[in-house]
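Partial view: only certain chains, each at its native spot in the assembly.
Every chain is named by a letter (A and B) in the order it is written, and numbering of its residues begins at 1.
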Amino acid sequence: NGPLAVMAGLNVLEDEGLALEVGTELKRICGGLGLPYVFKASFDKANRSSIKSYRGPGLEAGLRYLASVKAKLGVPVVTDLHEPFQAEPVAEVADIIQLPAFLVRQTDLVIAVAKAAAKEKALIQAKKAQFMAPWDAKNILTKIAEVAPETGVILCERGVSFGYNNLVVDMLSIPEMKKLGCPVTIDATHAVQLPGADPRTAGASTGGRRDGVSIIAKSAVAAGADGVFLEFHTDPDKALCDGPSCLPLSAASELLTTLKRIHQALNG
Amino acid sequence: NGPLAVMAGLNVLEDEGLALEVGTELKRICGGLGLPYVFKASFDKANRSSIKSYRGPGLEAGLRYLASVKAKLGVPVVTDLHEPFQAEPVAEVADIIQLPAFLVRQTDLVIAVAKAAAKEKALIQAKKAQFMAPWDAKNILTKIAEVAPETGVILCERGVSFGYNNLVVDMLSIPEMKKLGCPVTIDATHAVQLPGADPRTAGASTGGRRDGVSIIAKSAVAAGADGVFLEFHTDPDKALCDGPSCLPLSAASELLTTLKRIHQALNG
């Protein structure tokens, strides 16, 4: 049992300066705690509720920012993608390529990611969809193994549909997915989304419950998660995407310290 | 209030002969009942649970089959697509372009479909995702209206996640979506799927409850659905995709007759 892994950064890339600021601070905190750190940010939020929402810098500029963070901070990076043609360029930069939850059953995307990951020796992180049972994550692994049997896969829990406009995290899904032979991470940020119901925008973008992020992260680590996935911002209320479920960067140190302690508590 | 619309045909195209056989029979039945008929079939099942499952003839051959059915039978056709680049060629053939449930929040796909539909004077049918509340279907309409304000949109109910490996159809979603100003259809075939749990394949493909199709179709028409979406096969147990939720073609006449009667019962 290794240390708790931390994938953390921004929901979406805004500019390179912010990415470096957030990555630098998170690297510093994780370094101090002895936790492996991966910088996370998206270059395109391709499924925003509204067409008017900010989507990010796009593939080209986004990968340039990520490459810069990687080079300047010396940390691995994880990012997500949405179409098969993006797999190759993303794999050239990202150390971990993330399959989005809504798209995790799109065979062409899974195959393209698997091939690109195999070629570039990247890992794949697959988010379990909001409509998927934990045991059915096996089908994702099987698809990947057909074309990239040597490629490592991480499964990520991010909540499951629970009635309308709500998600719930079933903590039993964590050991259930670990039975499939993969490390399992918790995306505590997206798990607290209230899909389609952000009252600030009258329902036109997805809401969140910021206070819930640390609850879900702590619970999931106690349930055996091998890593956490968290989104921060220097000023969450001004974040260009998903502010309601985003944590202030100033809260990172205390939360990560607690998560490390819980992780250690499990192992005696 | 016009007559009940019928979108019916095959889950996935297998060969042109089967498509013509099924389309001919359904056209005959609907004609006899005075119900408008649209032939439905997919050219690619892009999100099968398993990589080994049959996906269909693909874009090019599939559109050729659909064009042939359209020309030979003189009926409109509806089909679905999965990537933005497919929107233009599909719109050249399909009278109704269908956005799949899993992909209905992918902005690029929605925009590409909206533009192509506007250009070719096609309609769009958007399936409400399994993770989406009926009132949040408004976001799909808004996205489409941004680029194709004149294009007609049909919303389709196909069930919502209800625990693991199950869907439920909330009949109240039908009037709820009608409030958004669109016709609403019921996809009774996919609504009875048991996602990820087909016992015939030990969970590697999605199961169904064939007996439930007619129950859901009848209930939804009674709840005010403007149209039904149904999949048939001459031999459902040999269907290459989703056999467990597929009806035998021989059952079409009796079911459609009953649905017409229920639709009439609503209007006195």
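Just so we're on the same page, contacts are C-beta pairs under 8 Å (C-beta built on N, C-alpha and C of every residue); 3 or more make two chains touch, one makes a residue touch a chain.
What you see is a predicted model; the values in this text were computed from it and never measured.
Colleague: Taking the 2 displayed chains as part of a homomeric complex, how many copies does that complex include in this file?
Modeller: This complex, considered in full, is made up of 4 identical copies.
By our rule, only the chains that are shown with their structure count from here on.
Colleague: Measuring from the mean C-alpha position of chain A to the mean C-alpha position of chain B, what distance in angstrom results?
Modeller: Each chain reduced to its C-alpha mean, chain A and chain B end up 33 Å apart.
Colleague: Which stretch or stretches of chain B touch chain A in the complex?
Modeller: Contact set of chain B toward chain A: 46-51, 55, 82-84, 102-103, 105-108, 111, 129-136, 138-139, 142-143, 146, 160-161, 164-165, 195-197, 203-204.
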